[in-house]
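Left out: one protein chain. Kept in place: all the others.
Here is subunit A:
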Amino acid sequence: MSTIIRTQGLTKVYGANGTAVHALRGIDFAVEKGEFVALIGPSGSGKSTLMAILGCLDAPTAGTYELDGHAVHGLSGGELARIRNGKIGFVFQSYNLLPKASILRNVELPMLYAGLGRRERRERALALLEKVGIADKADKLPAALSGGQKQRVAVARALANEPALLLADEPTGALDSRTGAEVLDLFRELHAQGHTLLLVTHDPSIAAQAERRVEIRDGKVVMGGVAEDPTSSAQPGAHPAAHHIGVGR
């Protein structure tokens, strides 16, 4: 069992001095490979900020972050781009599909940045669309799809480069409860296949379906920062030796 995410004292301050907003105030947090973690907390508590840092979209003000065993803090923009491309799949509340590109091209895009050849990209993108159940829409533009379908495309796109980590920030937030539940089923399916999922939600019924719930308030973890471990109550990050014993669940 390996650790995908490990952060220590992660801090994020927006702005400076007088107007500074302390979005994160020392996050110690870990996610093991294959886990399905729900990140919950009230609006403004810093969930999106944490997701952005975990997804290498933003850099922390202080603290350390190891992704899949490699230190990420302090890397250059180009290196972060490569990590986002290869190790992370994003699913956003607002889908964030490129409106002018076809569904197929949307899914191909991460592979394009990874330098995959045309034929391989196409085959893989079609397979992924098949997997999320909308292969027949490959040539359509995003505008022609319903919200649920768009989010499936986003999931297919997130999976394009076989990422180590899937990050979803309120993926069902813009969907009605029925399609939301369908998308959630898709996530559970992915989890069952071994994907590591970190999902932000403020909906307790969705959070209830995750393996583990992590709650943050005012930029601090107030519950479940690391996986529950029957042999140790210590936090792995805080106590390396204890964590070592805990390995092998």
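What we mean here is this: a contact is a pair of C-beta atoms (placed from the backbone, for glycine too) under 8 Å apart; a residue touches a chain by one contact, two chains touch by 3 or more; residues count from 1.
By definition in this document, contacts and distances are computed from a predicted model.
The chain not displayed here is annotated in its UniProt record as "ABC transporter permease", chosen from "Alkylation response protein AidB-like acyl-CoA dehydrogenase", "CDGSH iron-sulfur domain-containing protein", "Sarcosine oxidase subunit beta" or "ABC transporter permease". The missing chain, though absent from the display, is touched by one residue of A:13, A:112 or A:126; that residue is A:112. The hidden chain makes contact, of the residues A:61, A:96 or A:179, with A:96.
Although one chain is not drawn, the whole complex shows that of A:20, A:81 or A:144 it is A:81 that touches it.
Mapped onto subunit A, contacts with the missing chain fall at residues 52, 55, 57-58, 77-78, 81-82, 84-86, 90, 92, 96-101, 109-110, 112-118, 157, 161.
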